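Removed from the display is one protein chain of the complex; every other protein chain stays in position.
Moving on to chain A:
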Amino acid sequence: MSGFLAVLVVVLIFIVIFQIAKASEYVSILKGEKKAREQSNRINGFLLIAFLVLGLIGVYYCNDLLKGKILGESASVQGEGVDTLIYVTLAITGVVFVITQIALFAFAFKYQEKEGQKAFYFPHNNKLEVIWTVIPAIALTVLVAFGLKHWFQLTSDAPADAAVVEVTGKQFNWLIRYPGKDGQLGRKANNLIDPAASNEIGVDWNDPLSKDDFQATEVHLVVGKPVKFVIGSRDVIHDVGLPQFRLKMDAVPGIPTTLWFTPKFTTKQMKEKTGNPDFTYEISCDQMCGAGHYSMRGVIVVETQEEYDAWVAKQPTQYSLAHPDAAPAAPAADAKADSTKTVAANIK
């Protein structure tokens, strides 16, 4: 019923607007075309300048209202460069924005049609055109130079001592795998995936490197220590989005990608910094991946080395979860045999 009423009201408003519009057309014909044009010109000229003034105030007001809701300081060392570049770009584009919008609307207002005013025949001026080709070109060169400097830093190889975490996307959650003590991830293949046998990633248990790998539901990182994400997907394209760290990388089936960064603040510190007791570092999926795309949420916990070590100590290896029948003593013996094999593999 209320829906019906709403439609009725909208239709009524339409009819009123239409009648006014029609009537104004008759009036303008009766008044004469020239007079009607002068009048509508004055009104629209005023509206243009009003739009400019209110618009610029609106831009300021909007910024005031929303600036507290964006992310604040970057939570990774690498993100600082991204933020700097954003500020530089904002300054340059902001100045251009204000100047051009003011020129556009102010000229439109100032040079509206007036009795006796003649337009100025001004087809071209080479000097002006060269100026406004060269100035943007210089500004852009600066931006490109800054941008590429940061870009090559962001995409450089991770430091040798970086921790490694494997993040695999699947519809619709993230599978997290740590390489364990040996620092190396075991081989995996999509035809080995067997969720029923606790092998969501498809780890090859015959690979000795896989024996000490463990999986987790959250990513745990050590504050101040670089970490390298090895990113993949087992079905469609996903994207590891790390808004607080200012980074992003696609997860593509069949093509591993990497991303590294150094977290600056622990989750606890961020809770204090933001004044938000619920603050969580989240991994968002930023590439449309199906009906559950919006719910593909991962959690990152940044903590101190001690907290991290305590957490790692509690994680059972995925191998032991996938082989519950194996005697509890077996892993130790395996590990010994493995280490010799690993060495052999490394020598090769």
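The rule is simple: a contact is a pair of C-beta atoms (placed from the backbone, for glycine too) under 8 Å apart; a residue touches a chain by one contact, two chains touch by 3 or more; residues count from 1.
By our rule, contacts and distances are computed from a predicted model.
Peer 1: So which of "Thiazole synthase", "Phosphate transport system permease protein", "Glutathione import ATP-binding protein GsiA" or "Cytochrome c oxidase subunit 1" is the UniProt name of the chain that got left out?
Peer 2: Choosing among "Thiazole synthase", "Phosphate transport system permease protein", "Glutathione import ATP-binding protein GsiA" or "Cytochrome c oxidase subunit 1", the correct UniProt name is "Cytochrome c oxidase subunit 1".
Peer 1: Could you tell me which of A:29, A:57, A:197 or A:310 touches the chain that is not displayed?
Peer 2: Final answer for the missing-chain contact: A:29.
Peer 1: Out of A:177, A:220, A:246 or A:264, which residue would touch the omitted chain in the full complex?
Peer 2: Residue touching the absent chain, from the options given: A:246.
Peer 1: Looking at A:5, A:66 or A:160, which residue reaches the missing chain?
Peer 2: The single option touching the absent chain is A:66.
Peer 1: Going by the touch rule given at the top, which residues of chain A touch the chain that is not shown?
Peer 2: 3, 10, 14, 17-18, 20-22, 24-26, 28-30, 37, 40-41, 43-45, 47-48, 51, 55, 58-59, 62, 66-67, 69-71, 79, 81-82, 85-86, 89, 92-93, 96-97, 100-101, 103-105, 107-108, 111-114, 117-125, 128-129, 132-133, 136-137, 140, 143-144, 146-148, 150-152, 154-155, 170-171, 189-191, 193, 195, 202, 234-237, 239, 241, 243-244, 246-250, 252-255, 257, 276, 278-280, 282, 284-295, 297
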